[in-house]
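One structure coming up, written as structure tokens, with questions to follow.
Missing here: one protein chain of the complex. Every other protein chain is in place.
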Amino acid sequence: MPSHLTRRSLLGLTGAAAAAMATGACGTAGPASGGSGIQLWVLQSDTENPVLRKRIDAFNRSSSVHVEMTTYVNDPYKQKLQVAMGSPNAPDIFFNWGGGNLAQFVDADQVRPLDSALADHPDVAQAFLPSVLAGAKLAGHQYGLPMSGMQPELLFYNKKVFAAAGAKPPTTYPELLKLVDLFRRKGITPIALAGQQGWTELIYLMYFTDRIGGPQVVADLVAKKPGAWRHPAIKAAAQHCLDLVRRGAFGSNYPSVNADNKGASMLLATGKCAMHVMGSWEYQNQVSSSPDFVHGDQLGWVAFPAVPGGKGDPADVVGVPTNYFSVADGGAHAKQAADFLVRTLASDAYVTGMIGIGEIPPVRGIKPKLAASDAADFATFCYDLVSAAPHFQLAWDQALSPSVGVAVNTNIQKLFVKQLDAAGFVAAMDRAAR
Amino acid sequence: MNRRNVPAGIASAVWLIVVAFPIYVIVVTSLRPADAYLSGGVLSLPRSLSLDNYERALRLGLSGFLANSAVVAVATMALTLACALPAAYCIVRNRSRLVRTGLSLFLLGLAIPAQAVIVPVYLIITRMHLYDSPTAIVLPTAAFSLPLAIVVLTSSLRDIPTELYESMQLDGAGNGLIFRRLVLPLSRPGLITVGIVAGLNAWNGILFPLVLTQSARARVVPLGLWNFQNEHGTDVPGLMAAVVLSALPMLLLYLVGRRYLLRGLAAGFGR
Partner (left out) sequence: MTVRVGAPPARPAVAAGTAARQRPPGVGWLVPAGVLFAVFGLLPIAIVAYLSLTSWNGLGSPHWAGLANWRGLAHDPEIPPGIRTTLLLTVLSWAVQTPLALLLGVWSAGPQRNRAVLSALFFLPLLLSLAAIALSWQALLDPNFGLPASLARLTHTPAANLLGDADRALYVVVAVLAWQWVPFHTLIYQGAARQIPQTLYEAAELDGAGRVRQFVSVTLPQLRHTVVASSVLMVVGSLTYFETILLLTGGGPGDATEVLPLHMYRTGFVGFDMGAASAIALLLVVVGAGLSVAIVRATGFARMDSEREGM
């Protein structure tokens, strides 16, 4: 064994190694060139994945290039995608939320526009609801196609609890406040809230902002206009949230209730809470964790209440218009990948499969199918709600750039535990958005 | 030390209850039917026992993941020990400035959070064409277990009296022989501790597998647990069943190897 390495030779070795590693390490060529097939990355879902799997199998049977599906869970997926895009291990087709989430990849020239593929199949572009398709349209080009259902955020309520209190579901904000007081008098927590996450609390802020100020407020936020966060509607919306908290609308335990283990859904189903503001997936969650609650017709739903005197249209909807599949640019199979998407996502088989698992695809003319499905009432309600909505706002933590999304989730949590007041919230967001 | 120690016995019983609580929750939740798991309260005994969750876990390919995890864990343990013990020997016996600097650098390594360097590690692994292989997980996990291993092993080795070294040297033994005959046997307690820790790091680690592997055939158990975490909620009973199944191999290994472990740990100087 050598008993000494000269200092010089040691430094030389390290330098050479570092140079070799670091050069060209960042931003190398696109997805796997000529790899083993079309790599498709999607979120883990025990209902959606099988439907997609069937379509992939059908496609693979008739195609020389096969699609391979890999699933991930939400947060790790985003990290994995961020690290992999632009490297040789990038996927060919990737799941995304549109908005700022997709925009960062488009800005880095890593996404292939689908316009030419759509031009070859004009019926596909026509099949989707335009307001939803718009979520993946950036700078005039279509960068993604809807692959999942529409997910508006609604106010769910427990019919039995309401009936026992002689109450009706709210249509305006003052009515909501009256209900909050009513249920508190009866010892029931008015609204279930999974406060450990920020996005559950964000729903309130988003809806109030839209109801009070209209959609332009958020459009300015997304466009990063200076001072956009100081719009009075945002401060008013934050104040409304704080008012609800101070009134005890959410009880006192909400900061430790977790959305992932469906704690809030359980509170609604067991009658400990009267209402729950949540995305449309709440319906399927209740079906799987409290089937009797749903099938016994005790789960009710209405749109988020209107705010009298607000500039926004009360028919506006906030939530996730849909999730998209996009094609990464530069891969050897990019053309076939685009082809796969265009053939599959608007196909009858796929749409029927989606409806069968309780999703509401953003496709025209499916009302008869919805009416025949298991969740007919709910699905039809959501479809009508979204079709009639002048504006469907993508949730801010996806619409804005990721770093601002983190800030908004952090600060909304601080607002809901009263660590910040409305003015403090706006100031913090203004600072974070610079 | 040989007499009964009542206060300590009571304290350890209390600690046992503290340890047992979450484990009870895990096992009991894994036996609950998926749709009722929260309603009765977390601690209540399930009204009906259900093995559905276990069946689901096995159906989702858990055995393949277990095999991958086993390979990765064993390789990480071996690599860590093979690198750390010679290094510890050198640090304990060689007082030169270069070696002391080396120790400080390893101590610096203790302070590096894996998340901080994951992106550079990913870039390095990709350049080495190791992406999506078990090696991609083994190398960084072993590297990150090294500082801890060296700290524990130097602590363990320093207590070998210098006379033992010197007498072997006077007998004409070179460093290699001293290492084989003296250091290796006497460091067994430390080796076992380090092996367990490195192996568990590899068994339960999630960050490196997430970023450095991709395909289902390279997937390890912690990533396999994802099959129970869906976009809008976690299938908690299913997840708990998978957790129990994935802890069982390590538990069995520990129970079987316990005697050897105890013998190893008791191998001090035995005077």
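Each chain carries a letter (A and B) given by its place in the written order, and its residues are counted from 1.
Just so it is clear, contacts are C-beta pairs under 8 Å (C-beta built on N, C-alpha and C of every residue); 3 or more make two chains touch, one makes a residue touch a chain.
Treat the numbers as computed from the prediction; the structure is a model and nothing was measured.
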Hidden-chain contact residue, picked from the options A:255, A:271 or A:330: A:255
Contact partner of the left-out chain, one of B:31, B:66, B:142 or B:218: B:142
Residue touching the undisplayed chain, where the options are B:31, B:57, B:103 or B:218: B:103
Contact with the hidden chain (one of B:72, B:123, B:198 or B:218): B:123
For subunit B, the residues touching the chain missing from this view: 1-3, 5, 8, 11-12, 15-16, 18-23, 25-26, 29, 38-39, 41-44, 79, 82-84, 86-87, 89-96, 98-100, 102-113, 115-117, 119-121, 123-124, 139-140, 142-144, 146-148, 150-152, 154-156, 158-164, 166-172, 174-175, 179, 182, 185-186, 189-190, 192-193, 196-197, 200, 203-204, 206, 221-222, 225, 234, 236, 239-240, 243, 246-247, 250-251, 254-255, 258, 262, 265-271
Residue numbers in subunit A that touch the chain omitted from display: 1-5, 14, 17-18, 21-22, 25-27, 75, 78-79, 82-83, 85-86, 104-105, 107-110, 195-197, 252-258, 261, 263, 266-267, 272, 402-407, 410, 413-414, 417, 419, 428, 431
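Here is the rule we go by: only the chains that are shown with their structure count from here on.
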For subunit A paired with subunit B, centre-to-centre distance based on mean C-alpha positions, whole Å: 36
Of subunit B, residues touching subunit A in the complex: 34-39, 98, 118-120, 122-124, 126-127, 131-132, 175, 206, 210-211, 214-216, 226-227, 229-236
Residue ranges of subunit A in contact with subunit B within the complex: 1, 4, 7, 20-21, 25-26, 43-48, 68, 70-74, 76, 79-80, 83, 87-89, 259-263, 265-266, 269-270, 279, 281, 284-285, 288-291
